[in-house]
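Report on the following structure.
For chain A:
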Amino acid sequence: MNAMINVARYHLVQPALFVTLPLAMLAFVFAVNAARGGDTWRDGLAVIFLYFFIMGVQRAGGRWLPFGLALGATRRSFYAGTALLGVSMSFLYGLVIAGLQAIERATGGWGLSTTFFRVPYLLNGPWYATFLTSFAGLSALFVYGMWYGIVNRRWGMLGLLAFVAVQVPAGIAVAFARTWSGVGGPHPSLSALDLTGVIAALTVVILAGGHATIRRATV
Partner candidate 1 sequence: MTPAISVTGLTRRYHGEVALDDVSLTVGAGTITGLLGRNGAGKTTLLRILAGQEFPSSGSVRVFGAAPAENEGVLRRLVLVREDQAYPDFKVCHALRAASFCYPNWDAGLASSLLKDYGVRAGKAIKGLSRGQRSALGITIGLAARAEVTLLDEPYAGLDAVARQVFYDRLLADFAAFPRTVLLSTHLIDEAAALFENVVVIDRGRVALDAAADGLRGMATTVSGPVLAVDSFTAGRPVWERRGLGSQASVVMVGQVSGEDRERARSLGLDLTPLSLQQLVVRASGQPAGAGSLTERTRA
Partner candidate 2 sequence: MPEMAGLDEGGPLFAQVAERLAGEIAAGGLAEGERVPSANELAAFYRINPATAAKGINVLADEGLLEKRRGIGMFVAAGARATLLARRRAEFTERYVRPLLTEAIRLGIDPGELVALVMESSGERGGVAV
């Protein structure tokens, strides 16, 4: 437990990268959208989700890993500590998004009748649903990014290509299921909360996969 916490502290020696930077990015995208005008700005939120994915890749597979191992972390505790940090940040940002969404609604779209913190179907319900979906989504993307970073570290470019290739059939199956549902939009029989549950389950699978991959990684 202590080892995991040391890993989290290690990642946080520059807290700005986890705290200030994502908020700054959000603010920047928000400002850009405000300048541009229009009434639905949902693509803006994608930025933060993408950032969490990238953070996962960097923190697990970048140079944080070799130095972490050099400082005496085991691969197990490095993985767990990094994932723990990512999930905790996802929790916090889930709250931030839900909070900002609430403010947005209360101010009638920031006094401009616009919506930034709203994504139809996914982030459109009560605050707790928004929080849970964001939390799950950010966590999933972070640990998914971690897995990519670790695959690259262990097997290089070829490994990455194989990793992506293996996921392609699954991706096609999902797309096929959506079109077959006839709508091409949200799955008709899955509520947003149900989808959140699916994402959480996927996260667990990804965590197991990433852990299995890091166990014999060398730096």
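Keep in mind how these were chosen: all candidates are chains of the complex that A comes from, given by their letters.
FYI, contacts are C-beta pairs under 8 Å (C-beta built on N, C-alpha and C of every residue); 3 or more make two chains touch, one makes a residue touch a chain; residues count from 1.
What you see is a predicted model, and the numbers here were worked out from it, not measured in a lab.
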Query - Chain touching chain A (counting every copy) in this complex, out of 1 or 2 - result: 1
Query - Interfacial residue positions of chain A with respect to candidate 1 in the complex - result: 3, 6, 9-10, 13-14, 62-64, 66-67, 69-77, 215-216, 218-219
